[in-house]
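First the structure, then my questions, so here it is.
One protein chain omitted, others in place.
Should a chain be cited, it is by its letter among A, B and C, assigned in written order, with residues numbered from 1 in that chain.
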Amino acid sequence: MFDFSIWTNWIDQFLRTNLPEFWALAIEFVVVGVIILALYCIIALALIYFERKICAFFQCRLGPNRVGPYGIFQSVADMLKMLIKEIIPINHTDKFLFYLAPFFVLIASILAFGAIPWGNGLQILDFNIGIFYILSVSSLGVIGILLAGWASNNKYSMIGAMRSGAQLISYELSAGLALMTIVVLSGSMQLSTMIEGQKDCWYLFQGHIPAVIAFIIYLIAGHAETNRGPFDLPEAESELAAGYHTEYSGLQFGFFYLAEYLNMFIIASIAATVFLGGWMPFHVTGLDGFNAVMDYIPSVIWFFGKVVFLMMLSLWVRWTFPRLRIDHLLDLEWKYLLPINMVNLLVMVIVVIYGWYF
Amino acid sequence: MENIKELILAKVSDAVIEDKQYLTVTVKPEDLRTLAKMLRYDEGFDYLIQLTGVDYGDSLGVVYLLAKSEDMAVCIVIKTATADKENPTLPTVSDMWKAANWNEREVYDYFGVIFINHPDMRHLFLTERWKGYPLRKDYDAGRDVNPLDLKSYDMSDTTVSYVSEGDGIKKIEKNLFEEEDYVVNIGPQHPATHGVLHFRTALDGEIIKKIDANCGYIHRGVEKLCEGLTYPQSLHFTDRLDYLCAHIYRHGLCMCVEKAAGIEVPERAEVIRTIMDELQRIDSHLIAWSCMCQDMSALTAFIYGMRDREKILDIFEETGGGRLIQNYNVIGGVMADIHPNFVQRVKDFIPVMRKGLKEYHQLYTGNVIARERMIGVGVMSKETAIAYGVTGPSARASGIHCDLRKMAPYAAYDKVEFKEIIRMEGDSMARYMNRLDEIEESLHIIEQLIDNIPEGDFCAKTKAIIKLPEGEYFQRVEGGRGEWGVYILSKGDKTPYRMKFRSPCMTLVNAMDTISRGGKIADLITIGGSMDYIIPDIDR
Amino acid sequence: MEVKDIKIKGISYDEFKDNDSLEKYVEELRANGVGIITGVLDDIINWGRSNSLWPLTFATSCCGIEFMAVGAARYDFARFGFEVTRNSPRQADVIIVAGTIVDKMAPVLKRLYDQMAEPKYVIAMGSCAISGGPFCNSYCVVNGVDEFLPVDVYVPGCPPKPEALLYGMMQLQRKVKMERFMFKDKEVKENE
Partner (left out) sequence: MKSVYNYIISIFKAVYSLAQGFEITFKEFFTKKITEQYPENRKTTLVTFDRFRGELVMPHDENNEHACTACGICMMNCPNGTIKVVSKMVEAEDGGKPKKVLDKYYYDLGKCTFCNLCVLNCPSKAIHFQNTFENSVFTRSKLQETLNKEGSKMREKNKE
């Protein structure tokens, strides 16, 4: 397995030997920041195109195919348009909060984005409480949504924001507990350690039944956290026009739009990292030849492959089901997911204590 | 019916009873309520089908068409008129038939007749600033009286009612909403109102406390326009009322004129009309299904419905020359003979639709989320449905037998056998299922007719200028959303003196407030989808 | 850049109707001292704008159903990049006036148009929106939305076929490509 840390360490060494530590660090920070932002944009644009195409295929139509070959430049065109679109100043809004809200949403997703392990040795932030960090920063986004709804001074936005608050806070619990189940199994909260732990067998298989249940619950709760259908109540197009971002135009709306897609990516990549071994290839104990072939595929490809697979699942759900009603949404969380999750956590603890895992 | 005549005369001695198309009773305004009470509570005429205002020249009158919920074919007509054209007043019947509520407001809009004791005498279609009463014969339709005003005005939050007190009439104003109500505007531009309807919804959190529906955002004055046009010319308006039932509505008006003028329609035309009607019904129900799915955010289901509908549109376009609005029926038959490919295309379509239906059930009907959102939501009891005069699939979901194709067969409906779909639950799910089941029945009807289109003319020879003999003519047909009716008052000219269309959707929207109270905002959308109203049909 | 250089996939310049109006429009812009599309940057931006015209979900009557049909599988305006119909006027680029506009609705439509963010376009779809259509003699129907909105493209039909609407959208694309970005010449139109 190629370790990208050879490169990164080399750059680090090179800078530190030639520059004072302050400057070396400063350059590294800037470079990393630029890389994150660039990746963020590219991934979001790719995802928008990806979703439109997939959605079209589910709906027996073709999707974008006139802008560039197969329409691949469609989202670029959208971005260009969004960039120059007028941002309407609106009377009777809380100006400061109104302009702050999209940044909040964006920053929350960028913060979580920074902690994702992309490949072997390619990880910007590797805390010893990595999972905890991701959970906490990704839930910051709800503040942005609440602010947007509140500051817009629009009744649709207000209802959307209130729904969003209720929804995100409830589903945060399930997502957290589902990840906690795997933390029990792995014994660590550090993402890199968790990936190392899946060298021989992914946690999904190691933890068998309780891990599978946790995986499914995490997918549901994570999907709900991204505010995408069938859990798109804060936007609820047919009820609330455009929900919390009704009053936003131009680039500000673009921020919400980007963050929505990136959140989907982040949820998928966390699920891939925690349950499916992140960039770790698929290994079967005993079959050394097979494992060697698997190792030959670069780790980044493994990571993206898993993420794309999980996102396909998410889109499949999105384009198949009708939207839930707010009380059913909360019922699902508090009456089904949470109790099952708690029992599941207990089962996992027992499994780990008795060593009944692979 | 003889029995009824005696009963009426015993109650109201100076009533004038005539045997016309339906039994017609003319009474003075002060006797109206006595007669109405008797017919409503003793004789079981619990359906107010139509309420039409008429300007007779020297007096302003109202024509009521009543029916029985037990047998929709039994009808009676009440007529009354007031000679006072300055301050015309008539007693309200909106306490007996809730359906009269909006209809009387419509009459107030058109003729300025004030209904005493009516709870909410606001304008329905026109704005509060409108001058004059457009359907009065002396109204000058010039735009200088009511110029286009682009300023946005606040809407009035008070309801007005007029109560007779001693000799005079007292005006009472009430607030529509309470002080602390959180009122959300759903519409006029809103994705889920199926057009430009305006619900002002008072909310308590997510729970709906009250809905005040506002219409008239697409009030085009069709009835006034008809008065200036000949019968063949006025046909093209019916297509544009409920554009999803274009063919059925046009069929209704054609039949009314044909009956009045004594035109014999060839059998071939009758069968073609029936087949087209049923195709149109499938089309209409498919849109209803798709839009309901879209309202509940299942976009994929929406697109599947639209996909299968395109096949019907191809059939229409090939034979009738238009996709949505075909202009295919003409007085005396149909405009052109069926296209040579017609039969084959219809035959190919039937299995495709059957397969599609199976798919819809699998994708959507069984889906736990959809079921949870539809079952028990927006329950419309039988009594509510009758009181508001709701007909069509929505009423049949509340257990009312009201299919005019069965009750009062027209065209070729007496030659085919089909089931009337009745459900008892009255919730959104029942309305939804009724529509899908009716598609199945329509396919069954088409199957019986498609191989048996008789040879012959497709259109009867008619005179160049069609004049109807003096009199009143009613015709009722079963549209996609309920009973559509046309009332023509002719004075023997080539143009009608008064033409009125009975809108099935108006009753549906009128009932929305009652059935969606206590539900959530999301339920309002679901109920709206399951009721499936078309706004231009209401506003005319 | 000359008018003839504007290319739309699938239809050549000469096959389009009403090219002279487009040429006239360009000349008017020039006469008013506006440099027409000068740089590569403008070209790129116009390419982006013309390929991402998001319509507002707005429909009053029959034409609305055909608008829905254009969005559905058989005609699929997603292929052009028009697929993201926005329910909020703030995020829409083009308003397709589909259906009759009556006196009571006109202020609402005007307000919707005012709520949209620049650059914004108007398509009048169907006879009713162009001239009042079947109802043009009525006492409360607006005889054409161009009485109070600057209409960019007229799509005749009652209702127009879905293909006709797509054709109209392509006409609009051509017009968008003519303009210098950040400058929507409304004044010129009002002078007409």
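Basically, a residue touches a chain if its C-beta (ideal position, glycine included) is under 8 Å from a C-beta of that chain, and two chains touch if they have at least 3 such contacts.
Everything quoted here is computed from the prediction, not taken from an experiment.
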Among the chains included here, which ones are touched by the excluded chain in the whole complex? A, B, C
Among B:243, B:289, B:349 or B:364, residue touching the chain not depicted: B:364
Specify the residue from the set B:68, B:136 or B:339 that touches the hidden chain. B:339
Full-complex contact with the absent chain, from C:27, C:114 or C:163: C:163
When the complex is taken as a whole, what residues of subunit B touch the one chain not shown? 229, 232-236, 300, 304, 307, 314, 317-322, 325, 327, 330, 335-336, 339, 359, 362-364, 366-369, 371, 464
Contacts of subunit A with the missing chain: which residues? 56-62, 65, 316, 319-321, 336
On subunit C, residues whose C-beta touches the chain left out of the figure: 8-11, 17-18, 21-22, 25, 73-76, 79, 127, 130-137, 144, 146, 151-158, 160-164, 166-168, 170-171, 175
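What we mean here is this: only the chains that are shown with their structure count from here on.
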Just curious, how far off is subunit C from subunit A if you go by their C-alpha centres, in Å? 38
Quick one: subunit A and subunit B, Cα centre-to-centre, how many Å? 50
Return the residues of subunit B touching two or more other chains; collapse runs of consecutive numbers into ranges. 190-191, 303-304, 307
Got the subunit A residues that touch at least 2 other chains? 59-61, 237, 241
Subunit A contacts subunit C in the complex at 52, 56, 59-67, 71, 73-74, 76-82, 84-88, 237, 241-242, 245-250, 253
Touching residues on subunit C, where the partner in the complex is subunit B: 57-62, 64-66, 68-69, 72-74, 87, 89, 99-100, 102-108, 110-112, 134-135, 137-142, 147-148, 158-159, 161
Give every residue of subunit B touching subunit C within the complex, in rising order. 125-127, 134, 139, 141, 143, 146, 148-153, 188-191, 195-196, 216-222, 224-225, 228, 236-237, 240, 243-244, 287, 302-304, 306-307, 310, 313, 323-325, 535-536
